[in-house]
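Every protein chain of the complex appears in place save one, which is left out.
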Amino acid sequence: MHDLKMDMPALRAFLDAEFPQVAGALDLRTLSPGRLDLVLRPDDSHLRPGGTVSGPTMFMLADVGVYLAVLALVGPRALAVTTGCSMDFLRKPSADKTLLAEIEILKCGRRLAVGDARLTSGGAEGPLVARGTLTYFIP
Amino acid sequence: MHDLKMDMPALRAFLDAEFPQVAGALDLRTLSPGRLDLVLRPDDSHLRPGGTVSGPTMFMLADVGVYLAVLALVGPRALAVTTGCSMDFLRKPSADKTLLAEIEILKCGRRLAVGDARLTSGGAEGPLVARGTLTYFIP
Amino acid sequence: MHDLKMDMPALRAFLDAEFPQVAGALDLRTLSPGRLDLVLRPDDSHLRPGGTVSGPTMFMLADVGVYLAVLALVGPRALAVTTGCSMDFLRKPSADKTLLAEIEILKCGRRLAVGDARLTSGGAEGPLVARGTLTYFIP
Partner (left out) sequence: MHDLKMDMPALRAFLDAEFPQVAGALDLRTLSPGRLDLVLRPDDSHLRPGGTVSGPTMFMLADVGVYLAVLALVGPRALAVTTGCSMDFLRKPSADKTLLAEIEILKCGRRLAVGDARLTSGGAEGPLVARGTLTYFIP
């Protein structure tokens, strides 16, 4: 698709600087052009009564993941803006398991980027708990 | 559409019990069958660098709002589950203004409920910053 | 929002030229900046067994409607491209009634336009059968 313009340490530093409220709970795992795996370790602020991860937390994980995967392709100078999302919540994630997001960039044009996120509970072999598609405008 | 099965104090108590992480920032304003207005007063946990309200916060506001408007119609005994959402982010909300969500229930069937949320920055006369549609399954 | 750059006869001529397969079944009713009402008169090609209007027909009606309402604001020189849609199908429309689409443009920026469509069966007082949001990129 493209070469990488940001590597893992650069993405990590960007995450820490731009998303300080959530960076502490997120681990970036693997990166290649158009692909990123990242993991959320849920804490109390991410949970809902009943022992599950909240919808806004899953939205945040998908949004941050696609955003970082786009920036890895276009570089940090361009500030992309989320313009749209669709998400389907398929099963309840466990509150006591990490949440893995597998990101795939479907399109990275000059102005628009679109990426998919698949969230599994407990790792790639765990149940698929949500899918989302996020769209970004690159000014 | 239906009569109300929960009034404003009952919804408020439900919000405090079920969404303790976010209830403190939310004011319920007006309620009628199929309609609910609620307001978010952003604090630091809802903001993004650059002085705007984060996407997950807007998702949470729309999700909680439609959820409460559905429960007002079907009563608190049924635990609805969010199954899908679509959102469009149209303009950046101001970090120093309240965010108003105007909720409209489009369908409230025995199993599925669908509602729209329109988010304006600073009140009903302010700019439309996001729209969302949320779907719930009622077990 | 903006002034109109195309009036009803100009929109009608554009519809006939650009959407010849569907123009014959569509009536444009009322137009103002950011608003358009149009009506589909279903024929056999729009129906599904069971006596209802097909999903792709409802998608077409919403897509054409928002597209025309955007062009009315930005003029015919710019060829907008549909980049995304979300739709919720709420009730079954009657095969023997017209389908009214009420279009509202939510944002019409230099590059991105977003519009909502609400489809009712048999006229504005009929049941809401579907809602959709369409996004366009303006090159």
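For this structure, a couple of remarks:
Note that the chains are named A, B and C in the order they appear, and that numbering of residues resets to 1 at the start of each chain.
Everything that follows uses one rule, which is that a residue touches a chain if its C-beta (ideal position, glycine included) is under 8 Å from a C-beta of that chain, and two chains touch if they have at least 3 such contacts.
Worth saying up front: this structure is predicted, and the values here are computed from it rather than measured.
Although one chain is not drawn, the whole complex shows that of A:Ala23, A:Leu90 or A:Ile138 it is A:Leu90 that touches it.
Residues of chain A that touch the chain left out of view are 86, 88, 90-91, 106-107, 114, 116, 128, 131, 133, 135.
Residues of chain C in contact with the chain left out of this view: 17-21, 45, 48-49, 54-57, 59-60, 63, 81-89, 92. Within chain B, the residues in touch with the undisplayed chain are 83-84, 86, 111-112, 135, 137.
Convention: only the chains that are shown with their structure count from here on.
Put simply, the chain farthest from chain B by mean CA position is C. Taking the mean of the C-alpha atoms as each chain's centre, chain B and chain C sit 28 Å apart.
Per-chain Cα centroids separate chain A from chain C by 33 Å.
If you average the Cα atoms of chain A and of chain B, the two centres end up 23 Å apart.
Among the residues of chain B, those touching two or more other chains are numbered 86, 88.
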